[in-house]
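All protein chains but one are shown in place.
Chain naming follows the written order as A, B and C, and within any one chain the residues start at number 1.
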Amino acid sequence: MSGLEVISLAPDPTRYAWTFGGVEPVARIRPGTVLRLFTEDCFAGRVRSEIDLVSEVCEFPFLNPQTGPFHIEGAEPGDTVAVHFISIEPARDWAASTTVPLFGALTATHLTALLHDPLPEAVWIWELDRVARTCRFRAHSGTFEVDLPMDPMHGTVGVAPANLEVRSALVPDAFGGNMDTPEMRAGVTCYLGVNVPGALLSLGDGHARQGEGETCGVAVETAMNTVIAVELLKGRACPWPRIESASHIISTGSVRPLEDAFRIAQSDLVHWLNEDYGLDTLDAYQLVTQAVLSPLANVCDTNYTSVAKFPKQYLPKGQAMGGVDSHLREISAQYLKMHG
Amino acid sequence: MSGLEVISLAPDPTRYAWTFGGVEPVARIRPGTVLRLFTEDCFAGRVRSEIDLVSEVCEFPFLNPQTGPFHIEGAEPGDTVAVHFISIEPARDWAASTTVPLFGALTATHLTALLHDPLPEAVWIWELDRVARTCRFRAHSGTFEVDLPMDPMHGTVGVAPANLEVRSALVPDAFGGNMDTPEMRAGVTCYLGVNVPGALLSLGDGHARQGEGETCGVAVETAMNTVIAVELLKGRACPWPRIESASHIISTGSVRPLEDAFRIAQSDLVHWLNEDYGLDTLDAYQLVTQAVLSPLANVCDTNYTSVAKFPKQYLPKGQAMGGVDSHLREISAQYLKMHG
Amino acid sequence: MSGLEVISLAPDPTRYAWTFGGVEPVARIRPGTVLRLFTEDCFAGRVRSEIDLVSEVCEFPFLNPQTGPFHIEGAEPGDTVAVHFISIEPARDWAASTTVPLFGALTATHLTALLHDPLPEAVWIWELDRVARTCRFRAHSGTFEVDLPMDPMHGTVGVAPANLEVRSALVPDAFGGNMDTPEMRAGVTCYLGVNVPGALLSLGDGHARQGEGETCGVAVETAMNTVIAVELLKGRACPWPRIESASHIISTGSVRPLEDAFRIAQSDLVHWLNEDYGLDTLDAYQLVTQAVLSPLANVCDTNYTSVAKFPKQYLPKGQAMGGVDSHLREISAQYLKMHG
Partner (left out) sequence: MSGLEVISLAPDPTRYAWTFGGVEPVARIRPGTVLRLFTEDCFAGRVRSEIDLVSEVCEFPFLNPQTGPFHIEGAEPGDTVAVHFISIEPARDWAASTTVPLFGALTATHLTALLHDPLPEAVWIWELDRVARTCRFRAHSGTFEVDLPMDPMHGTVGVAPANLEVRSALVPDAFGGNMDTPEMRAGVTCYLGVNVPGALLSLGDGHARQGEGETCGVAVETAMNTVIAVELLKGRACPWPRIESASHIISTGSVRPLEDAFRIAQSDLVHWLNEDYGLDTLDAYQLVTQAVLSPLANVCDTNYTSVAKFPKQYLPKGQAMGGVDSHLREISAQYLKMHG
């Protein structure tokens, strides 16, 4: 593996992608390539202080810039792209979060259309201590401050959608996209079904941390320096995004209402236990029922995302998605030995 | 505190409660009382082997028997009952789980009414090792077996509902009831708003363990020997059930669709940070967004239940619900010293 | 049929029922009886002018008073009660409608829990012209007035629920209750499955008229003088409320989310075409798809109600629910000849 191929990209601000699909690739890569990427925050870097209100400084629809897309050589519909996150590191010592008018889980929105005026608009600047690995919250009202653990993740990772579509980078769906799950952290592998030749992988929306459900709609948003390794599973489909960590296999579903997102993730997990671990479907249904963890990802985006996690230690013998995660961990180890 | 009052009750099978509200109390207790209770499983003990299909051996509506209700002296509408779980121990060395026709998250149901025939009906008998603290799953098809950790909990705990209602013990709602959250384990305190004089507390539906969301609708169901301590908060309301553990404050919401259950739990948590910890509402909205854990409880019952957990270590100074949890932990310690 | 039995009841204000189930019957009646009833409005008559705000003048939970319940002799679980509306006439020359804080389809509510303040509270007094059959709306702001056609209906009609429950009169569910469908007008027969001996029928919540969906949560509410004829179908179940008019057979479903209410009503209609008209289920699914009318009833109550109407002229040969509607129309004709 001396031939580890490493490509770096920090896109010029004019070269971000704002959609999944519909964008020319920034590069063609071979399976096995390591990508060192800079991603800008969801505000395209425009919210820098507490007076930078989203409704004033951001320019719709130029939100949630994606780095990419990358054309993966040999990827065809019916294959699956595996993206291993080697590292995700905040590129700045601060992050921003905000309320956004008519957006979020606890407010009237454009889709939950009510007769209320929007909630007040506000910005919180979070201080990131990259040595102590903390994110500092300061209340606007009063003097309360608290340090939360840094837990960097990507809210958005996806490929071009099926059905000839081009989707906003704000949308999560079967192609991945803006799932906003804290599970998308360094050390995991994300599986995405390929819908178009080359797959067209891109990612962005770094969060220094995020609660489950992303209640107000906006996490601790910051630019990231992220390293991923990309592989390709030929002839293996993946209908909804899956994630594999050292300890869990994880299914996701993104749709409204939220119970349908739950159903997709749990059904996918049942089928996964059948496909890769040989359990009969009803047995898998029973075992999942007793062992699954079901943290929410987002309940604010165009589609809601529900996550279903199964602990590997309770699985029958088998390997997830052909075992590609092990291979990617080797690439990761090799990369980190050279560059870590 | 030498006067610790302890009452034991293992109801005669004819004396279970099948509803919240509408039942005469089995006893009147003073705040501060410790209750040692036996609870039967949700099948009323009728599913004992793999040939005991729910549709054949159970008698609707006599499902989910509750032990109680207890009239708590002095409890009036506007107060809150605090129930501390001192211990929850399986009363048998086996438990049962099943599919139930037209019930569960991944099937057509009476409420998600589709034209499919029901899924197959089946029973799994789980072996409980109360020393090793494990629950053994055996697949029906093939030879796979696995031990999951025992994590005993009560699916159902509640008080009489508001609005003159009587509700089936299968329902979760603002009065508590069949919330089916794994958070209801030994060591936590559950807060329930009082709707009628005496509150009329009851509980049941022991689970040796349960995944989040209770996907197939049925957990690892078993009879329990459970010890609780009961307190009363005068003049403090609690609109939806709350839970306090050593490490978290926890809000719950139970309704359909699931996003509304999420909204209730998250809104309640925001308001709780405001009421007991002095955070401004918008600041609380921001902090919850970044720090909350949002595991699902059930996505199968009459109402779906969503849970919102906030780590105590990141809270401003303050105490939850007047600090009654500390008092209950003292009662628990005293009880355990005497009886543990 | 000279023996037409007619019973009149205008309850004393202390004798209203506020729930379905849990109330002693006001009378025992034989199948075939005609009932002449007075029903008070949903506010229990307390909103009489534009300064009578619901939050100030009404006393929770004493809302939506029901006249009844009536014990129908011989009714047992598994039977169906048929209620034919002979006439529904406003008892006053005015009606009231209001907004209610945290209630309605276009506002945050207790169940769609958001961080907004409630919308403004207001009362509109509607003038009813019982000769011209109109309801006059007067805008609060400006001088606009308009006469809408009077189309009197009952928002609430139901029997005692199953599963040992007692439900608030504000709830619609399988037992009927607060369905709030404009289809419940004079000339139709409503079918309600019996859950307890005697059925325990009651009704209330008269509306001089109502739009479909009851958007703000409150219709043109008024007291009614209503005449119904009641029959009993032995041995025929009715899982969800059905309605038969001269021109349509109508199924209803009441649950959240709204698509599940739609599914219940449409599934029930498909099954009804199978049971009473001999169509194969898939053929019925196809024919319903092309011929059904699907007006909403309410999207504001505890459960949402969806209606599915099939025009009788396109049905195969057969008769709905054993043809009891024809018999009830004869009773109606006989009554109207005597009293009309």
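Please note the rule applied: a contact is a pair of C-beta atoms (placed from the backbone, for glycine too) under 8 Å apart; a residue touches a chain by one contact, two chains touch by 3 or more.
Computed from a prediction, not measured in an experiment: that's the story for all the values here.
Peer 1: Of the chains that are displayed, which are in contact with the missing one across the whole complex?
Peer 2: Looking at the entire complex, the absent chain's contacts are A, B, C.
Peer 1: Among A:E40, A:E231, A:E244 or A:D260, exactly one should touch the missing chain; which is it?
Peer 2: Result: among the candidates, A:D260 touches the missing chain.
Peer 1: Check each of C:I29, C:V220 or C:M321 against the chain that is not shown and name the one that touches it.
Peer 2: C:V220
Peer 1: Just name the one of C:S8, C:S49 or C:T289 that touches the chain not displayed here.
Peer 2: Answer from the full complex: C:T289 touches the omitted chain.
Peer 1: Quickly run down the residues of chain B that touch the omitted chain.
Peer 2: 106-108, 112-117, 119, 257, 259
Peer 1: Contacts of chain A with the missing chain: which residues?
Peer 2: Residues of chain A in touch with the missing chain: 18-19, 21-22, 60-61, 111-115, 162-168, 170, 253, 255-257, 260, 263-264, 267-268, 270, 281, 285.
Peer 1: For chain C, enumerate the residues touching the unshown chain of the complex.
Peer 2: Given the touch definition above, chain C has residues 97, 99, 105-106, 119-120, 122, 124, 135, 137, 139-142, 144, 146, 148, 209-220, 256-259, 262-263, 266-267, 270, 278-280, 282-283, 285-296, 299, 304, 306, 308, 314, 316 touching the missing chain.
FYI, only the chains that are shown with their structure count from here on.
Peer 1: Check the residue numbers that chain B and chain C use where they touch, and answer same if over half are used by both copies, otherwise different.
Peer 2: Looking at both copies, the contact residues mostly coincide.
Peer 1: Pick the chain whose C-alpha centre of mass, unweighted, sits closest to the average of all protein C-alpha coordinates shown.
Peer 2: Chain nearest the centroid of all protein C-alpha atoms: B.
Peer 1: When the centre of a chain is set as the mean of its C-alpha atoms, what distance in Å lies between chain A and chain C?
Peer 2: One centre to the other, that is 48 Å.
Peer 1: Taking each chain's centre as its mean C-alpha position, how far apart are chain A and chain B in Å?
Peer 2: 33
Peer 1: Using mean CA coordinates as chain centres, what's the gap between chain B and chain C in Å?
Peer 2: From the centre of chain B to the centre of chain C is 35 Å.
Peer 1: Where in chain B do residues touch two or more other chains at once?
Peer 2: 256-257, 263, 267, 270, 285
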